[in-house]
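Shown here: the complex without one of its protein chains, the others still in place.
Labels A and B are assigned to the chains in the order they are written; within every chain, residues are numbered from 1.
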Amino acid sequence: MSIYAYLVAGYLVLIGSYGIVRSRHMVHAVVSLSVAQAGTYVLLLAVGYQNGATAPVFGSTTKPSTDVVDPVVQAMALTDIVVSATVTALLLALAVQVNKRHGTVDPDELAALKG
Amino acid sequence: MTRRTRLTIFLVGAGCVAAMFVLAVLGMPEFGGSHHVYRDLAVHAAVLHRTANVVSSVNFDQRAVDTFGEETILITSVVAAAVLLRPAEGETERRIPRTGRNLAGTRLLGYVLVPVTAIVGLDLVIHGHVTPGGGFQGGIVLATGLHLLYVTGSYPALDRLRPISAFDVTDALGAATFGAVGLAGLGFAGSFLTNIMPWGTFGQLFSAGTVPVLNVAVGLEVFGGMVVLLAKFLQQDITVASKGEDGEA
Partner (left out) sequence: MTALIVLVLTLVAVAGTATVMADAPERQAVTLSVFGLALVMVFMVLQAPDVALSELGVGTAIVPLMVMLAIRTMRKDRRERSGSGDGDDRGDDS
């Protein structure tokens, strides 16, 4: 079962997308988007993992050597997490304004509004 | 199209994606294997630049241009969300309404924990190149720590401690510092965001050149940005009301 981590990552992306497709409330869709994004973080970190290696931080107890997990994918995931929080905030602000203008946040009802 | 049609199309598509994904994963190198080319190169470069936290080195030294782009996304989203959440034409801001009852002990806990969290956040930002941490994590901890005041029931105290224009300026200052350090690298060494400051000794506070400076810049920016975002959401919830109502005591 050595591909289990990748399978969980793919499952998270697909279940997040299913939540977006099926949702009846814009905030529900935004939260499902967060779940889908988390799947990509798990995939990145699973790619960089090595059995028996330690974290890529050196100090007085860990001398510099290459027996660490991949730091490049960790760098990608960590900036991504913070930036996606602000993008989620932007989407929530959009949802709040849509609710003010149209009185509803159901995506199916919103598609029918014109003008 | 109806919901049922949309769901069916999605399930068919998801099935194909899942099948292709499983096929792709079966051809990948094994999970937990030891063949990581970029890891060897990145660790070697980080040790060369005397940075103990290799992830910070990748973020602020080796791939600093990517981080510059990401923090531009951050400040743009904060500005856009703040614009979207302004009180509209028919709305006005009223005084903070009297809060409900909450225990004095809870509020005391909030007051005591705010400076503790602030110190932890500052430590994460400043020692980001030596221990796990950095500008992003420290900025988030600082912003969350400040909002402990709201969570434990003292929104008026939070409002006094948090002049929004000051945090707007902090946000912009962080982003501008990052750009300025990059331009200094361009001026002194010929390429944007080069590590031009002295590299120092491995594992000390003053090591790794520009990495601590960029950590502080990003920490300021994330702190300012998150506080502005949360302030706008809190304002929408607590103080903004439509003009038709009477002002409430």
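The criterion applied here is as follows: a residue touches a chain if its C-beta (ideal position, glycine included) is under 8 Å from a C-beta of that chain, and two chains touch if they have at least 3 such contacts.
No experiment lies behind these values; they were computed from the predicted model shown.
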item	value
Hidden partner chain, touching residue among B:Val141, B:Ala175, B:Ala208 or B:Val228	B:Val141
Contact partner of the left-out chain, one of B:Leu109, B:Ala176, B:Ile196 or B:Ala241	B:Ala241
Interface with the unshown chain - residue positions in chain B	31-32, 53, 55-56, 97, 124, 132-134, 136-137, 140-141, 143-144, 147, 226, 229-230, 233-234, 236-237, 241-242, 244-246, 248
Touching residues on chain A - with respect to the absent chain	1-2, 4-5, 8, 11-12, 15-16, 18-19, 24-25, 27-28, 30-32, 34-35, 38-39, 41-42, 45-46, 49, 51, 53-57, 68-69, 74, 77-78, 81-82, 85, 88-89, 92-93, 95-96, 99-100, 103, 105
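One rule holds for everything that comes next: only the chains that are shown with their structure count from here on.
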item	value
Centre-to-centre distance between chain B and chain A (centres being mean Cα positions), rounded to whole Å	15
Chain B to chain A touching residues, read off their complex	3, 6-7, 10, 14, 17-18, 21-22, 25-26, 28, 30-34, 36, 38-40, 42-44, 46-47, 52-55, 57-59, 63, 66-67, 70-71, 73-74, 77-78, 80-81, 84-85, 88, 130-132, 134, 136-137, 139-140, 202-203, 222, 225-226, 229, 232-233, 236
In the complex, chain A residues that touch chain B	2-7, 10, 14, 17-18, 21-22, 46-51, 55-60, 64-66, 68-72, 74-76, 78-83, 85-87, 89-90, 92-94, 96-97, 100, 108
